[in-house]
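If you scroll down you'll find the structure; I have some questions about it.
A protein chain is absent from this complex, but the other protein chains hold their places.
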Amino acid sequence: MSQWTNSVTIQRWTPSSRYAIVFAGLVLVLLALAPLFASNGLLDRLTALFIYVILAAMWNALAGYGGLISVGQQAFFGLGAYFTIRIADLGLDPFISVALAALIVGVISYPISLVMLRLKGGEFAIGMWVVASILHLMVNLDGLIQGETGISLVSLNHYDSAQRLTIIYLLTLGSMAGLLALLFFVLRSKTGSAIQAIRDNEEAATSVGVKPEKTKQLLFVIAAFGIGVAGALWLTSATTFLPKTYFSVQWSAYMIFMVLVGGIGKFEGAILGAIIFFLVETWFSSTGVWYLVSLGAIAIAFSLFLPKGIWGELERRFNWHFLPVGYQVVEKNKINTDKK
Amino acid sequence: MTHAVSNGLLASDLVKNFGSVSVLKNINFSMNADEAVGIVGPNGAGKTTLLSALAGAFQLDQGSILLNNQDVTEKCASARCNLGVVRTHQIPKPFDGMTVFENVLVAASYGVDADKQTAYQHTLNAIQLSGMEHVANRQAESLGLLDRKRLELARALATQPKILLLDEIAGGLTEAESVQLVDTIKELRRQGIGIIWIEHIVHVLLQVAERLICMDSGEIIADGEPQAVLSNPQVVKAYLGGGIE
Amino acid sequence: MTNQIIQAILLGGYYALLACGLSFMFSVMKIINLAHGSLLVLAGYLLWFLAEHYHLSPFVGLLIVTPLMMLIGWALQAFLLEKSARGGELLPILTTFGLAIVIENLLFEHFGANTRSLAPYIGDLSWQSWELFSGVYVGKTSVYILVTAIIILGSLQLFMKKTPLGRQIRATAHDPDTAGIVGINPKKASAIAAALAMGTVAISGLALGVRGVFDAYSGGPQLLFAFEATIIGGVGSLWGTLIGGIILALAQTIGANIHPQGFLLGGHILFIIILLIRLVLAKGGVSHRMKAAFGGAK
Amino acid sequence: AATSDKKLRVGFISPRTGHLGAFGETDPFVLSQVRQALADGLQINNETYQIEILDRDSQSDPSRAGQLAKDLINNENIDFMLSTVAPETINPVSDACEAAGIPCLSAVLPWEAWYFGRGAKPGQPSPFKWTYHFSFGVDEFYQTYISQWGLIETNKKVGVMYPNDADGNAIRRFLKPKLEAAGYTIIDPGAYETGTSDFSSQIALFKREGIEIFNAFPIPSDFSALWRQAAQQGLTRQIKIAQIAKTGLFPSDIEALGGLGNKLASACYWHKDMPYRSPLTGQTGKQLCDLYEAQTNKQWTQQIGACLSLFDAAMETLITSADPKNKVNLAMAMRKLNVSTIAGQVDFTSGPVPNVAITPIIGTQWVKSKSGPFKFDYLITEHATDPNVPIAHKLTPYNA
């Protein structure tokens, strides 16, 4: 009776994924050394790329794994930047302000999650947009911000320009690596399975012991925190805080584009999507309006014709699983080989 | 047949309305933790609703539920699952985006307090018990109806239930398939798991149930030894018609 | 105070008119159309274009733009919505969001950055008013807009309930495959539904252009207003949308009275509160009684 | 020096598209004039430098403006940055230059919103080393308004609509007390959020108070909604002077208002009838605008001259710096800049703070054109901040 259960084992890492992790580690080291040889322009662009990766990974965690599609995540992007300004205005070092601001965003997102997670589907999606509008308007009530005109993080001027660029670069790189690791850890844990189960069928998940509220709240808060970090870092790199820009729904458009193109619900997909978006932006954003039109059109095309994105397609064709969060049941004598 | 049970389920005075329709009307029900109870009744009688009430899928309008003398009325489905009461769904609700193994693993990890290796073991056992070894790595989305129903069962089993609530898991099975299913359920009975089983295919149900309940219009109209219930004229009139016996 | 309440009701009519197409798509076709705002602006631009270049009064322009928008609705259904609706509940959100970005940037590409209004093309009507009683004026256009909202929502409601076509549209929205099996042409039914929705959007576009100004990127706020009106009034009830619009406008007015910056905040916060109340009502023992009470009113 | 040294790269970032696209609409024309004038290079310290202008469109998007600035600085190695129009473009560009140590000159944005808006504190030394700005400020508005409003007999009751943004806040904070001190009664319902679609409560207040002067700093879409509602609810009938700023600068804004646009009072930061000549192109305002109208069939706008004046000042900076490749020299040259441009004198030596030079604001009125070819004429009604500018029209009451 019990032969089968004894003849199989559970595989999580595949050889290719081991190589991938080592490779990712090497890339990180290389990136960390970049300030030694890269030009200021490159460092600055890479900083933007890292922030895109954070945004895509967070939105993907929420939508791809949690099934929570939101067009209001700019709420936390804006808040991250706002609190950085607010705290720095009290006289704290701007980089310490970044960390504090992200924490505050995480904390604030908790009560928001209590309300918003009760909504489903499209109501959640647009409800979050309304939340973003509310937060935007509330931030505007702060006299420091001067309404839509915004204000700059002048305390950054204490650092000289080269030093400042390097600090921001390394801080962003570190944040990205840390946040990706955090996400990967959470998604691979049993919480990750629960998150996906809730996405697919909340009622069934509840009936086998999952606590959907808690699990979703955790995911929501992590995503908000991550996006808060992104917003705060963006501010250090851009210096100027303008409520309308930071709370713009455009950020949601970017996140959606990155995740759809890269591959929704694929950990690697979000990263790939961010890189693609970054390249597209670098090469084509000078075409202005047409660039934005194409972003929208490409997002539509992907969601209709390649719903699993580029990574999903690669995964299907070549059976790549570099950063697997799932499980495979394999026969014990076939272990250590990638499944066909 | 409500009697105080120190070890089992005791539901008193359950009332549930959907809008203006009252679906459960003062249901009183009890079972011992090691009993096998069959539930029959016409369509729309409220069987599934009763099962959902016991499993904690919604809040009752009135009434209370005791499990092993502990009041669980206010407890949600996941808490009740942790206490050992778990259900399957009449219309299967698989986690479409996950493999069969992952589906069952969620149940094994959350239904009962278990470390990782134990959870794996529970998962594999449940998969084997419900005959899904060959599809363990399949995406649940691609399963046919039969395997979906099996998956419902496997998921429920992986939570190591003490009382298992089954909702029409034999519907649409061929004869051979139902034989297999009955064997599985009998195995669970040997392990001492209590069972409540809703089924319209009465002859399958009778192979397992030691006690039969018939519901009609939100009320229990008969409860007791299966043959006696089946020959109850009220049951015949409301449920069986001339179809059986 | 009376004056403000009257103005708020008129404003509510405007929101309801903005929301018609969205509410219709949401309640009947189960699609949340995030491109609604941009389509509204598109209609506004079309009317503006006819007025500016062919000197057609926007009211006459409507005779051209409405069929045009209906055609667009048909095309949307055929090429975008149908396929995305099959991908589950969330896919249309993504595709229509993408569509919104495409439309607004195309509009920008074509019409540039200047804000436009239809008011100049309707002459003095744009600011004429009636004096209701001493000191209380109601703008003529505002009244027309409210009346139009009532007429459109009412006739849509009747159409969906009473006519075979309305029935077919509802059935198709519920399950297009089964609709086909039953003998309904699902493509035709949903194309008609989408065309109807976009037809109302043409009229909403007129209201938008007459009451205020728009530019290519004005769609977002309009979408939020429309969505809020729809949700506050209760999804599935077209009449509710009218009530929703008025409640939204009242909340904004109250917000504005509490704090000069509270106009938009008031509306948004009310929206969140209503969502919460709805959720609380849907749970718990009192729910069905409350629902029965409210439901009867709809 | 090697020939490559004799090339100067100048970045220019303005909103060509987006919400503020109306401002940048004329930039291509101005750029073509500037490039033509610089075709043979610029003489600096007896050497000829080729000037390459790298113009970029901020799309009215501040984050894009900041990115473009960084791109120009890091990848295009520009020597000098220019930027114009509104905080959305200028502030992020200035911030990027300040961060990277690149000289930057900008114009057309009330200087308070540029200086304090970027975090400088009154009474403290200027935190900016690399960025300079010339523009009008609150005080110019004050002088112009006092002068303009004195032209017509009123009850001196002013209803104001100042939004919650840098301009609005600065105006409320600095202008309102001055106007009150000058004997005007200010009815201020408080800051409103842009995007508000109903102004009934404010209109009711103004009617109750019987205001005869109306002053607002709204964005165009807000004003259009506000003013129509004011007309519908009977407010405009009592208004003698409707003085608006920030909106109504361009003919298209006014045309969009239809009949309600006629006789709106405005104030311009440049006018084609200003009696100045561009040192760079040698053109007068009138010549410049006639050329524009002939080339495009569109009515002239005030941004044409303002934009050219930025280039006038920039080229003068390069010339006076002696060594334009030296960034510190350039910054010092800006600090000492005092030059006559097509928009009049730009003088950093007498500014209110070291990084700012003040330019005038001229009272105007939109009047239905009698002779065409365009629908409205934009006529000068007063010249308190720059008496060289000729007055062409007597301000007429709005409700007359």
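First chain written, first letter: the chains are A, B, C and D, and each begins at residue 1.
Rule of thumb we're sticking to: a contact is a pair of C-beta atoms (placed from the backbone, for glycine too) under 8 Å apart; a residue touches a chain by one contact, two chains touch by 3 or more.
Everything below uses one rule, namely that contacts and distances are computed from a predicted model.
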- Per UniProt record, name of the chain withheld from view ["Heterodisulfide reductase, subunit B", "NADH-quinone oxidoreductase subunit K", "Cytochrome c-type biogenesis protein CcmE" or "Amino acid/amide ABC transporter ATP-binding protein 2 (HAAT family)"]: "Amino acid/amide ABC transporter ATP-binding protein 2 (HAAT family)"
- Query: Touched by the hidden chain, which of the shown chains?
  - Reply: B, C
- Item | Contact partner of the left-out chain, one of C:V60, C:V136 or C:A171 | C:A171
- Message: If the hidden chain were put back, which residues of chain B would touch it?
- Response: 18, 21, 40-45, 90, 144-146, 168, 171-179, 200, 202-204, 206-207, 238-245
- Contact footprint on chain C, counting only the chain that is left out: 164, 167-168, 170-171, 174-175, 177-187
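One rule holds for everything that comes next: only the chains that are shown with their structure count from here on.
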- Using mean CA coordinates as chain centres, what's the chain C-chain D distance in Å? 38
- Note on the structure: Taking each chain's mean CA coordinate, chain A and chain D are separated, in whole Å, by 40
- On chain D, where are the residues touching two or more other chains? 17, 164, 191, 193
- Note on the structure: chain C touches at least 2 other chains through residues 108, 259, 261, 264-265
- Please give the residue numbers of chain D that touch chain C in the complex, ascending. 17-22, 25, 60, 164, 189-193, 195-198, 200-201, 204, 207, 220-221, 224-225, 228-229, 231-234, 236, 252-253, 255-260
- Note on the structure: Residue positions on chain A within touch of chain C in the complex are 63, 67, 69, 71, 115, 118-119, 121-123, 125-127, 129-131, 133-134, 137-138, 140-141, 249, 252-253, 256, 260, 289-290, 292-293, 295-297, 299-300, 303-304, 307
- Which chain C residues qualify as touching chain D in the complex? 3-4, 7-8, 11, 108, 112-117, 119-121, 123-124, 126-129, 131, 135, 137-142, 211-215, 217-218, 221, 225, 249, 252-253, 256-257, 259-261, 263-265
